[in-house]
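Input: a single structure, listed below in structure tokens.
This view holds just a subset of the chains, kept in their places.
Labels run A, B and C following the written order; every chain starts at residue 1.
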Amino acid sequence: MADPVSRAAAVGAPLSRFPVAARSELPGDLQDRFAEVEERAGFLPNVFAAMAWRPEEARAFFDLHDVLMDKETLGLSRAERELIVVATSGANDCLYCVVAHGAIARIRTRDPYLADQVAVDWRKAPLPPRMKAVLEVAVRLAVSPAEVTAEQLHALEEHGLSRDDIWDVGAIVALFAMSNRLAHWAAIRPNEEFYTLGRLPRP
Amino acid sequence: MADPVSRAAAVGAPLSRFPVAARSELPGDLQDRFAEVEERAGFLPNVFAAMAWRPEEARAFFDLHDVLMDKETLGLSRAERELIVVATSGANDCLYCVVAHGAIARIRTRDPYLADQVAVDWRKAPLPPRMKAVLEVAVRLAVSPAEVTAEQLHALEEHGLSRDDIWDVGAIVALFAMSNRLAHWAAIRPNEEFYTLGRLPRP
Amino acid sequence: MADPVSRAAAVGAPLSRFPVAARSELPGDLQDRFAEVEERAGFLPNVFAAMAWRPEEARAFFDLHDVLMDKETLGLSRAERELIVVATSGANDCLYCVVAHGAIARIRTRDPYLADQVAVDWRKAPLPPRMKAVLEVAVRLAVSPAEVTAEQLHALEEHGLSRDDIWDVGAIVALFAMSNRLAHWAAIRPNEEFYTLGRLPRP
């Protein structure tokens, strides 16, 4: 019987340098989780397929993702969290994360241009000073982590981020420091759907 | 009643820039997990205390850690996994991970000098060619992830690492790319015990 | 009377940090040139509008562009020339050139994904060894020009590039080293049309 993950892997370039587990062989909770994501998105993002051969790691990785990214606070919206991912993944030259989270950012910001602007050159992107400040320290943590200072964290408070929001900024950057490296290591290929999602301006 | 985590936080410099949850308020599974670690190590490593205010993140983070680090294969021993952590954390200037995992590496390698050698200058450390090859690509993934190539991964096979071991190398580097950044962001202080653990040569 | 360039400049964010000349005030040859480009593309790319206040520089700049980019040889096609621009502009974080030449590259390669892949991480893009070799030395010339050696140029001959093609590789990189810096200096905004051009797979 056809199985989405192995079907995807069979067409064209492989989606990972490592084995792609058949979904029918995954633990039940991951099968359910994958099915839910697939239903919501319309397709299963390749990072799920690429992580599936390591169920324990996959479970922990997606738990971390969901608790940090599916969260809306006064100081840091879902859309803004995606932009942090896009900016730092751009700094790490990570195709999977730039393309996949660029698509999600286009949808969440309802802006068809902003994600590309942030991925290539966040400094000139049309963002308010608060987000410029967030991205500046986020990219520094991604690229030169020892150069982040307590003063830079406090400065985010002055932009209205709560202590929880500030932790989230660091934790999101840290999570995608991991994610970018897994994607580079396994050469995870973005799904073709991500390239076009959210590119048309909302009427 | 005195509670180890909050006691630690009350003495001297804070162990994190963020709140340290009282252990008595943690979910039961984390209380048990912390107790078990504390019993084995003789003290609770500060990273547990620092992550505790975010139980879901803590749970996933320590799950990832345990599945990747508490694992002994023919191609990659527990001691060698610690050396990967030490080398890449050194490249990221991460005090917590260099000191804490340096201590664990001293214990697991039964060598009181090797961890410091690997942390400061892995290239000249007295290691066999296989571990030199592992650390070279590991540090590259940590510092310049886009420059890792398929050829470099294949070269590890020639040194006897299995496909699973090679994934583990990348996953460990990725996990500590996250861990190093959390430790920098929160300025997590290493426990004083780590500085001296395993420093005396085995008789 | 409405004038396309000034109209574009009047809506939303400015397309340049510097003045945008009214097209009706340009020298005749530039008016003709702009009209021809606009007719072919369906819109006037903002770099024309941004350069227009300096007619002599604009003329020389577009002459250089056309002689190097509108050229098809056995060793270096129009599409491949665009990919050189995309890879090196990605290395320079130049939004205008990544977005505008990414669009042209999508059209010329008839591939809706390749330009993004090359812009973010050319090393893993699905390209033949010849183009990998071209992009490797092209990005080196863009980023670390003193490190290019005669041996690296000769290696391109072994991949079938003629002496003229090799000059063209260097001259294209050099031209966009200039172009990327003009676009950064003036903060030239890409036309919105470029973001979506060529994104649908050819039937």
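In the analysis below, a contact is a pair of C-beta atoms (placed from the backbone, for glycine too) under 8 Å apart; a residue touches a chain by one contact, two chains touch by 3 or more.
Small disclaimer: the values here were computed from a predicted structure and weren't measured.
Of the identical chains in this model, 3 are shown in place, and the full complex in the file is built from 6 copies.
Criterion: only the chains that are shown with their structure count from here on.
Both chain A and chain C derive from one sequence, and where they touch, over half of the residue numbers involved are common to the two copies.
A separation of 24 Å divides the Cα centre of chain A from that of chain B.
In whole angstrom, the spacing between the mean C-alpha positions of chain A and chain C is 29.
Listed for chain B are residues 146, each touching two or more other chains.
Contacts from chain C toward chain B in the complex involve residues 121, 123.
Contact residues of chain C toward chain A in the complex are 13, 90, 93-95, 98-99, 112-113, 116-117, 119-121, 124, 126, 184, 187, 192, 195-196, 199-201. Listed in rising order, the residues of chain B touching chain A in the complex are 17-19, 54, 56-57, 59-61, 63-64, 67-68, 92-94, 141-142, 145-146, 148, 150, 153, 163, 167, 170-171, 173-175, 177-182, 184-187.
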